[in-house]
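Missing here: one protein chain of the complex. Every other protein chain is in place.
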Amino acid sequence: MSPAVAVAHRPTAPGDPGDQPLPGIVGWLTTTDHKRIGILYVGTSFAFFVVGGLLAALMRAELAEPGLQFVGSQRYNQLFTIHGTVMMFLFAVPMATGLANFLVPLHVGAPDMAFPRLNALSYWLYVAGGLVVLSGFLTSRGAADFGWTAYAPLSDGTYSPGAGGDLWITGIALTGVASTLTAINLLSTVIALRAPGMTMFRLPIFTWTMMVVSFMILIAFPVITAALFMLLADRRLDAHFFTPSGGGDPILYQHLFWFFGHPEVYIVALPFFGVISEIIPVFSRKPIFGYKAMVIATVLIGAYSLTVWAHHMFTSGAINDGFFSGATLLIAVPTGIKIFSWVFTMWGGRLRFDTPMLYAVGFVVVFLIGGLTGPMLAVRAFDSHVHDTYFVVAHMHYVLLGTAVFAMFGALFFWWPKLFGHRLDEGLGKVQFWLLFVGSNIVFFPQHVLGLRGMPRRFADYPEGIGYETLNLWSSLGTILVALAVLLFLVNIAASARRARRGDAAPAGDDPWQGNTLEWATSSPPPTHNFHSLPPIRSERPVFDHRWGDRP
Amino acid sequence: MRASILAIAAVGAWLVPTGILYWALSGDHAGILLLLLGGVTMLGLAAYLVGATRGTPPGPDDDEAAEPGAGTVDGPVPVLRAVPPASAWPALIAAGAALVAYGLAFTPWIWLPGLLFLALALAGYARETSP
Partner (left out) sequence: MLDPVTRDGRYVADLWTFLAVAATAVAVVVLGLLTIAILRGRGRDAGELPPQRHGNLALELTYTGGAAALSAVIFGLGLWFQARIDDDPPTDLEVSVQGYQWGWRFEYPGGRVVASEPGNDPVLVLPVGETVTFHLRSDDVIHSFFVPAFAWKQDVVPGRPIDLTVTPVREGRHVAHCAELCGIDHARMNFAVDIVSPEAFDRWLATGEGPGDGPVPDVEEPS
């Protein structure tokens, strides 16, 4: 845009002095390199994923049979509260952020993010927030136990006293600040740091999704931060924002929470949609089907997602059902565009089923199932039966699993060589995929039926003899396969790293998958300032064009 | 550039009329305000970008036929601005913020010193790049 920024595009030469990271741990603590920060985010968020998964495994162990076998009711309430909190705030969004951190500057052809130190600050604030939230387990009353949604008045000082709840609030507020700073950084990077020829309509779809996600963060996160501080004021300063006895209204909390909470789930989903839009074209050797429509669909999903929040509140009786039902059904259209685009990208392609592609196809299947129950929930009359039951748990896990788990693993297998210089083992990857695919379906499909039969969410236990036992048992057994899959991934990481260190495998090289976008135009991993040289950028697939020459 | 401004403006242009419609259909002051404020924020951001780029010619990033390296300046390795490649201040700011967040749940004896630490770390961060 401006001459001062254009200076940044001058390519560096090998052996340029300075700008090397400091050695050892200090180097990681003080880095401002977006690639290192991206790796930190990916690693930290994956660790939180394992924590969240362990909490879930405990829950499923408890629910396998009626009666309380392992944990008491209060501990169970802490488990699902922190499970949801960890998965949403400390895993899913940071994992997407990590991928974005690593990829967006590479995708636009820039040497780093617009504000490298701010980038580091975002990461450390995220870590701080996560630790504060989890430290609730160490307090006398234990961690927060009022659900990740923290509805008032249950979450206020009268009904949930204790530091665990306060730490939950302040910790989440920190992670919210972190995300807001990242949004500013990403937006600035995409607007101002694109390489010559990288017009907006040549950006990788992943970068478009991160741009739209940044708008959503800017609008939604201040609202949750405000709502949380209002809740803290109710808890600690005797305010009455949300307590009727003081003239407040619990429904106000729900409006504020969900005005953030619904965009939040699309903030999670959109980056992973972007990941799929990067993987499928590479492994089909075809361009994404309908690039412009995909961009428009992304913007529409972002815009619509900000207007549907009270579909989480149909059963409160306090909202305009028709408005929210209609607005929610609108989102089905751009989402449908995306699914058809992915399928038609594969149509007529020459397909390779390396592990990233397996995960991409797995994503389409799993996300489709979750996406089909969404419009059902958008109808107030049907939602009044299944709201707050396991039907909703099934819906949300199918969509979240599709995006934040399947697409995540696809992304990790796809970009691992670019991050670390070596590939993950394909054989282990494929076994892991099938374990995860079969296991997740066994865990979550029965939950649709459980919900239709009437089993509510957030139940530490359930009565015998009313049709909930068998489905719960199956759901719990499936967890074993999912856990094995995650374990296998950890084994894969270690084994692949050891093999690379010992020199038993050839290094990945710049472009192990024959990719399309600019990250594949540089070494694996890239040098500090990312590119020694850039190919000419004439389409959304500059590396593809460079490899194949002029093609229609 | 225009496409990014259009995307931002589109979100704002969706939110404002939706907010007005919602005003007509409901008494939910919070939702009405949030929709309208969100829309105004986006439109404001788009307006800022229009103003900030008015009069400047499109850069090589918006030129579909630009060659790699267009618009750059020869010379020694450039940096984006005088930003050090490594900095301890982000981690220190986060540590201060953590003390404040933790202390707010317990006692001012933790969060007041935390606030001081945070302020010092922010000052260090700001001074690191001032000329």
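Per-chain residue numbering starts at 1, and chain names A and B are given in the order in which the chains are listed.
Methods note: a residue touches a chain if its C-beta (ideal position, glycine included) is under 8 Å from a C-beta of that chain, and two chains touch if they have at least 3 such contacts.
These figures come from a predicted structure and were not determined experimentally.
K.L.:
Since one chain is left out of the picture, which of the remaining chains does it touch in the full complex?
P.N.:
Per the contact definition above, the missing chain touches A.
K.L.:
Based on the whole complex, identify which of A:L131, A:M396, A:A460 or A:L484 touches the chain you can't see.
P.N.:
Of the listed residues, the one touching the omitted chain is A:A460.
K.L.:
Touching the hidden chain in the complete assembly: which of A:S45, A:S214, A:T355 or A:T389 does that?
P.N.:
If we include the chain that is not displayed, A:T389 is the one touching it.
K.L.:
Based on the whole complex, identify which of A:I337, A:A407 or A:A508 touches the chain you can't see.
P.N.:
Among A:I337, A:A407 or A:A508, only A:I337 touches the chain that is not shown.
K.L.:
Which parts of subunit A are in contact with the chain that was left out?
P.N.:
66-69, 72-74, 77, 146-147, 151, 153-154, 159-160, 243-245, 248-251, 284-287, 289-293, 315-318, 321-322, 325-326, 329-330, 332-333, 336-337, 339-340, 343-344, 346-353, 361, 364-365, 368-369, 372-373, 375-376, 378-382, 384-385, 387-389, 449, 452-466, 548, 551-552
The rule we apply is simple: only the chains that are shown with their structure count from here on.
K.L.:
Quick check on the complex: what are the subunit B residues that touch subunit A?
P.N.:
Listed in rising order, the residues of subunit B that touch subunit A are 1-4, 7-8, 10-11, 14-15, 18, 21-22, 25-26, 28, 30-31, 34-35, 38, 41-42, 49, 53, 56, 59-75, 77-80, 83-91, 93-95, 97-98, 100-102, 104-106, 125, 128-129.
K.L.:
Within the complex, which stretch of subunit A touches subunit B?
P.N.:
Subunit A residues touching subunit B: 1-3, 5-13, 16-22, 27, 29-33, 111-112, 114, 116-118, 120-121, 123-125, 127-129, 131-132, 135, 163, 166-167, 170-171, 173-174, 177, 190-191, 193-201, 211-212, 215, 218-219, 223, 232, 252, 255-256, 259, 299, 302-304, 306-307, 309-310, 319-320, 322-323, 327, 528-529, 533-538.
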